[in-house]
Structures are given as structure tokens and as C-alpha cells.
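Here you go, one structure.
Apart from one protein chain that is not included, each protein chain of the complex appears where it belongs.
Going in written order, the chains are labelled A, B and C, and every chain counts its residues from 1.
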Amino acid sequence: MLKKKELSINMGPQHPATHGVLRLVLELDGETVVKCTPHVGYLHRGTEKLGENRTYPMALPLTDRLDYVSSMSNNIGYCVAVERLLGIEAPARAKYIRTIMAELTRIANHIVWIATHALDIGAMTVFLYSMRDREWILDLYEMVCGARLTVTYPRIGGVRCDIDQEFMDSCYKFIEDFPKRIEEYETLIDQNRIWLQRTVGVGIISAADAINWGLTGPTLRGSGVAYDVRKAAPYDAYDQIDFEVPVGKNCDVYDRYRCRMDEFRQSISIIKQCLDKLPDGLVLASEAPPYDMPIGKPRVMPGHPMGEILPGELVEEKVPFDELYSATEVPKGELGFYFVNDGTARPYRMRIRAPSFVHASVLPKLCEGSLVADVIANIGTIDIVLGECDR
Amino acid sequence: MLPVIIFIYFALAMTTLSILVITRRNPIHSVLFMLALFFHVAALYLFLNAEFLAAVQVILYAGAILVLFLFVITMLNLKAEIFTDPFIGEWPVSLAIGSSLLLLIFFTLRDFLPGPVGTYTIEMIQRETNTKILGRVLYTEYLFPFEIASLILLIAIVGAMVLAKKKS
Amino acid sequence: MTPRAIAELIQSKFKPEVAEITEFGDQVSVLVNKTRILEIMSFLRNSSELYFDYLTDLCGVDYQGRKNERFEVVYHLRSILHNHCIRIKAAIPEKDCKIDSVVRIWAGANWHERECFDMYGISFTGHPDFRRILMPDDWEGHPLRKDYPLKSDLGEAEWKGFKEVLETVERNKKYEVR
Partner (left out) sequence: MDISSFYGFLGTDTTDFILRMIIMVAKIAVVIVIALLHVAYSTWFERKIIGHMQIRLGPMRVGYHGLLQPFADFVKLFFKEDIIPSSGDRPVFQLAPMIALFATISSLAVIPFFNDFVIAKNMNVGLLYLFAMSSLSAYGIILAGWSSNSKYAFLGGLRSSAQVISYEIALALSLVGIMVLSGSLNLVEIIEAQQKHWYGMYVVVQFPAYILFLICAFAETNRTPFDLPEAESELVAGYFVEYSGMRFSLFFMAEYIAMIIMSCIAVTCFWGGWTLPPVVMKALPFLAVVPGLVWFLLKVYCHLFLFYWVRATVPRFRYDHLMSLGWKVLIPLALANIVITSIVKFLF
């Protein structure tokens, strides 16, 4: 007799809609997804291990490669964490510049997100419209630091170089023009019935579930939880800036889309405030560590051999390690750095809490029971970058 | 002469295709031969001046029913079927029964008489077009059988829906 | 609540379990025994005054050289409702390298625990889908351990997987169009 058997499909690691090298093993019953198993790790480069063998300034460029769509935010997250760990206070001007850069990056990231998300759902034109506008932001990056993708512009204790009037003018012009561009995207998809059918009521995750799964960023806020690290634990200049945290209501793909579209507008308002309020002064703290930061001796208790352990030798005492967890709100969610420091210029442990990693883990919950086409919408809505997910 | 040659071709081709349909191990290939068969049948309809029927033959049988066959067959796992013997064990018996039936038809064929020419002659059909005549016949002379047939189809549709909905 | 107060509350509730409370900046870590970790965690998750509904992060740390407790599993907890956070650490000896999984309390711990196992070899009992996550399934060793070699100890020799690839290429040479 005939037996019913699920069709299992390998979506990825090479697939146009998995945003990199995510691999989903889907078990299909017709068009319905019965089981979804994500496999990650194809882009694992051992960033944490690399970080543990480099001094703090040397590990900074590694963070560019995490979420390569918004490298500036990762740099800032890393610098904020190391500043907190080493007790360095960045100058006010640097803080404002970093805030501007972080918000520009948020816009750039959400542009890539709306581009790929809309392309996955089938609206091709949005993709090209938004890529045109991302070019502008990349030009702004180029203006301040010469790089476009992997910028390494922020430094521990400030930023690499000051911004000039040309950048300011261009930035003003950008924030003036960009709202019109957002409206352009919205005219294409916002009220489109097919877009609404594809997104409303799809990929629902309730607020309690979203918190339980550890979601952050717009993915969490789409479920109506107004948790934003910029508000909950402000860093840089966010405590002096007035902005709102957009939240969704229906916990579906459409609300997360709305959240991110509203964040565009909030980011513009933040950039405008920062540009208006930008204080004068230095952009790099005087106590900022140099590139060739001396490694130094591990801080150990008297008589403790932790620094130079011989093979097979064990010690009883506890070493006074500094521990610090520092979170920043990158476009994709909460990017956390957990450092364990033994007094040298190298982190004893560098842990990166990547939002994409957490978000990718929720895919089975979102996808199981829905249709194949919704899997695509769900991958788009959680906004993952595999460089960050696999580290 | 040419029409006879063409008819012989169609008759032979249809017989061959029918045999191919039932002897293929792979049901997909059977369906493909069936498709070719339907086209030959449609061509025979054209010989009878029934172009409407020919078109409907292709639309309904080739375009809808056979596609549904194909739809179901592609979803089956055919790996085992392809390697089984295409003939069942009792095939000589079946062959005997089949050929005796064929003989019977052959002998009755001698008494075949062409029916009397009715109202709808070829000339009239050409004048009025096939579609119009067919519609008129169906909706006047044969209205009752036509309605009965549609009712039976309706029952089949309802039945299919009941069966499909049962599960959930 | 301030982190200090939370730490003290935990200490008063689970007196024998709490080994140490350390503080750095405004962050407080509580080092606990791993045996009753599930109990402590469900208390933290469910008590109304703490209500740590959000597991920010879970990771392992390798303190190689310590006599008894080589590893630590670090939990970063946050309460979105009360906006306070705490760090819980559970010490794990190398010989008995396992701890109870907290996936039942926070679903988000799922992949973090898998990663922790992948990188440090710490087993999580009660985990629903316990596999490696970042490294290939047939990987040997746990890369983030401090004694994991930074450079291949094979010297000039190739990694065996690479050798297999080379052999396959050699075998398929005959199909190449020249």
C-alpha cells in the first residue's frame, strides 16, 4: 500500500533566500512545513578565539566581520564594552559622532533588510530603490574614514578622526531627503494587498514567547515589548537624545516590518538632534590605548602562577578576574560583549552575544505549521546575517 | 486514397499507443503515450467533421483529466514499481479472454450497417457550424439526459469534497 | 532592585549554594553550585520581585589551571519588567563536565547551550536537541578550551578531511574534459 512520507527539502546553504549560508532542513507535507531544523556554522571563523589572542585594539577589526551589513554598530558595541572594562571615558564629541554613525548604520542595515525582505516576497523594485539609498550612506562612511563596508572607524576611547563640515552638510541633506525615500518604499508595498496577505498574520510570536526565546531588537519590539538597550541601559549620547521606541501589536511579520520602517524615522530624528547638538572638543580620549598596546603581566594574587602556568600544574586560589557584560542596540538587536579580563591587554574570554544567533534559533517555532512561502517571509523578518550568527 | 492511408495510420498508431500505455512500467511514460493517444483520437474526430469535439477532447481529457493523473502519479514514489514485472502471473488467461473478445467483435463487424442519414448532414453542419448544432441538440432534443449527466457530475463533486474534508 | 540586593536575596534564599559574590563596576556576579542550578533558576524566573524573564546570554568560560572547577557556565539574566539584571555563574569541574539544562525555563537557552557544549565540551542534561552547532558533527575537540591548539599540530601534514577531498579530486580526474 501507499505510505505517506514527508518530503524533506534542504533549503540552503546555497539558496537565494537564506541570506547567506543558513541551511534549513524542511520536512514538507504538501506545501506545509511539518518540521524545520536550522543548521548554522558554515561561516564559523572563530572570532571569539581570535579575540582572546589579540590585544583589545587589535581585536577591533574582527568585529567588522561579524555583521558585515552594519559593521559600524559592531565596532561601537565593542568599543563601548572595552571602554567600560578599562574605565575609559570617551569625549562628548566622540560620543555624539558615534551616535550619528550608529544611527546611520541602523538606516543602512534596515535598508538592506527591506531590500532583501521585499525581494524574497517578490517585490523586486524595492530592492533596487533601497540599494540606491544605501549607496549614499556608504558614501558618508567613505567621507569620514575612507572605507565603505568594513569601516573600523570607532576606536576604544573615541573615534578615529573628526568629521568635517562637508560630512555635516551631506548628512543634513541625507536626513532631509531620506523620509521621501521611505515613502517611496511604502507606496510600493505598504498598502499592497499581496504584501499584506503575505505578511499579516504570518510568523506570529507572542510577547511572552518572544521574551522567553531571547529575541531582541525590532524582532522583539514587533511583538509589543518596548525593550531597547538604548533606553534600558543608555550608552554614548543616547541618554541626551529624545527618541521613541516603536513597538508592534499583532506580533506578525507585518508589525515587525512597520517597526523597522518607524525606526527609519526615529533614526533620522536622532541623527538630526546629534548634528544640532554636536559639541566641540577632542574625538579621542587621552587615555585611549594605542595600537601597540603593551600586553602586560596577568594580574595575579601574590604567589599565584596563573600567568605562567606550567603543564600539569594546578592552582587552588581564585584569580581576581574582571568581568563585564556590555550590551548595545545594534540594528538587529542586542549585541552583547562579555569580557573576562585578567589584567593583560588581551581578553581572557571574549564572548559575543550575537542577535542573529538567537534569532535564527527561533526559526523552527515560527515556521512549523506554516507554508513554504512563509518560511521565506520568516527568514526575512528576523533579519539575520550569518557572519554574526556563526561568528 | 490519401484519406484511407491517413486513417490507417491513425488506426494503427492508436492501437500501438494503447498497447504501449498498458505495458510501460513507468506510469509517467504511460501517461505520455496516453497523451499522444488522445491527440490521435482528436484527429479522428476531425475526420468526422466534429472539430468542437476534437477541441473538447484535447481540453478536457488531455488538458485536465490527464494532468490530474500526472499530478497524482508524480507524487508517488515510483522506485519500486519501475522494477516490478509489468505482467501479472495469469497473463496467458487474460490474453486468451482478450483475443476471444476481439474475435467476437471481428465477426460482428461483418453485419455492420451504416445508419440512415438524419437531419444533421455534413452539409448542414458545415453551414451552421459544429458548435451551434451541438448546442442546439444538447439543449433541446437531449436536454433531459444532459441535465441528468450534470447532476451525476455534481454528486461526484460533492462526494469528492466530503472525502477531502473528512480528515480535518 | 540593585544587583547587589538581588545577589543578597539569592544568598539568603540559597545559603549553602552560593559560593561567592563578586562585583565589577555596577555588575554583580553570583557564583553558585551547579547541583541545584535548575532550582535557583526557576526561583529567579518565577518569583514576582525578581522575575528574570529574559536570558540575555549563556556562555562558558575556561579557567584552565584551577584545581577543581575548570569551567564556568555564565548566565546573564535580565528582567524586562523590572529592568534589572544579574550574572549567575555555575562552576563545573573538568571530571564531571555536565550541568542541568535551563531550556525548560528559557527556550532561548537552546542554542546557547549547544554552543557552550560545542566550544567547551560541557554537557547539558535534559536538553531537547543536544548536538554540536557551529563546528561540523565529526569535529574533534572543543575549540574555545584554553588547551586547544591555536595551530595545527599536524605540521606540514594535511588535515584528514582535506586529504579525502584531494583523493576524490584525483579519482575524478578521469572525467575531466581536456
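What to note about this one:
Here is the rule we go by: a residue touches a chain if its C-beta (ideal position, glycine included) is under 8 Å from a C-beta of that chain, and two chains touch if they have at least 3 such contacts.
Note that the structure is a prediction, hence the values are computed from the model and not measured.
Though it is not drawn, the left-out chain touches A, B in the full complex.
Interface note for the absent chain: among B:T74, B:S99 or B:S150, the touching residue is B:T74. Only one of B:F52, B:Y120 or B:F146 touches the absent chain when the whole complex is considered: B:F52.
Interface note: of B:T15, B:Q126 or B:S150, the residue touching the hidden chain in the full complex is B:Q126. In the full complex, chain B touches the hidden chain at residues 1-3, 26, 28-29, 32, 35, 46-47, 49, 51-52, 54-56, 58-59, 62-64, 67-68, 70-71, 74-75, 122, 126, 129-131. Summarising the interface, chain A meets the missing chain with residues 7, 9, 15-17, 28, 31, 118-125, 128-129, 132, 188-189, 192, 194-195, 197-198, 371-376.
Criterion: only the chains that are shown with their structure count from here on.
Remark: chain A and chain B have CA centroids separated by 63 Å (rounded to whole angstrom). Averaged Cα coordinates give chain A a centre that lies 22 Å from the centre of chain C.
Between the CA-based centres of chain B and chain C the separation comes to 68 Å, rounded to the whole angstrom. Multi-chain contact residues, meaning those touching two or more other chains, do not occur anywhere in chain B.
Along chain C, no residue makes contact with two or more other chains. The part of chain A that touches chain C in the complex is made up of residues 40-41, 44, 46, 48-49, 53, 84, 208-209, 211-215, 225, 227, 232, 305-306, 309, 313-316, 318-319, 321-325, 327, 334, 336, 338, 340, 348-349, 351, 353, 357-358, 360-362, 365, 390-391. If you check the complex, the residues on chain C that touch chain A are 20, 22, 24-25, 27, 29, 53-57, 59, 61-67, 74, 76, 80, 83, 87, 106-112, 115, 119, 132-136, 143-144, 148, 150.
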